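Coming up: chain A.
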Amino acid sequence: MTIRAENISKRYFRKTGQANYFEAVKPLSLTLEEGAVTVLMGRSGGGKTTLLHMLSGLLTPTGGKVWLGDTDLYALPDARLSRLRGEKIGVVPQGRSAIDTLTVLENVLLPGRLCGQPKSRETALQWLDTLEIGHLAEARPAALSGGELRRMAIARALIQEPQILLADEPTGDLDDASTHLALSLLQKAAHEGGKTVFLVTHENDARDYADRLYRMDDGALR
Partner candidate 1 sequence: MNAFSLAIKNLIRKPGRTAALTLLTAFLALSVFGGSLVVGSLRRGLGSLESRLGADIIVLPASAQSKVSFEKLLLQGTTGAFYMDASSLESVREVAGVEVAAPQTFLASLKADCCAVKVQVIGMDPATDFVVQPWIAQSYGRQLTYMDVAVGCKVEADVGETLRIYDENCHVVARLAPTGTGLDTAVYCSMDTMNHLLAAAEAKGVSHKITTDSEDTISAIYVKVKDGYDIDQVNSRLNGHVRKATAVRTRSMLTQVSDSLAGVSRTVSLLIAAVWVLSLIILLIAFAMMAAERRREFAVLRLIGTSRRGLCRLILTESGLCSLAGGLIGIGAAAAVVFPFTTLIETQLGLPYLTPDAKTMALLAAATLVLTVGIGALASGWSALRLSRVDPGATLREGA
Partner candidate 2 sequence: MKKKLFSPLIFVLALVVAVGSQTFLSPCVHEDGSFGSCHWAGQALLGVGLLLAALALLSWVRTDVYLAILPAALLGCLTPGTLIPLCKMSAMRCRAVMQPAMILLCGLIALLALAGFIVNRKRAQ
């Protein structure tokens, strides 16, 4: 399944020098192919995260459309868009994204249970083992380090086997070995699983995993 962005842009209202808005993403078009890893690099504050959120159905663009296959994402009512997000789109957001009241294992199982496609405990434990945090399954997120939380978020996205995987700085807090592990898992999902994978990162190592590489600065693709 491909994601196609058509002239999308995002403005935030904010007092800047002359204008009273700030253009985080200038109108751009982009297609993410299935079976390929698309990597977006660039300096922080360049609009990468905003673009990723718009592509994943989390942020309504100011202008333009986002097509998932032949569905216009933002024309859907909230209930259907949310359902689609739960079933077809896996997102690894930036920063901490765990539900603090649940254990690591419960966090990983949560998306499937919420959208009515529960995965088994064993599957979840396998994913945690693959990402080398199996021993933390029963721990609460508060006891985890940033890197461990990041790997939990990756496991939570991968376990649902979504057709689209979008990851925002997935290797942010990871050491070299873990970075390699995480990136190769995402690459495997694209090449062997036929998923559409989109990575936002400033990690230079990510170049090695990219099938397509974009740079973004000041809200524009280069």
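Selection criteria: all candidates are chains of the complex that A comes from, given by their letters.
Heads up, the rule we're going with is that a residue touches a chain if its C-beta (ideal position, glycine included) is under 8 Å from a C-beta of that chain, and two chains touch if they have at least 3 such contacts; residues count from 1.
Keep in mind that what you see is a predicted model, and the values were worked out from it rather than measured.
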item: Touch-positive candidate for chain A in this complex, from 1 or 2; value: 1
item: Interfacial residue positions of chain A with respect to candidate 1 in the complex; value: 49-50, 53-54, 56, 58-60, 78-79, 81-83, 85-87, 91, 93-102, 106, 109-111, 113-115, 140, 156
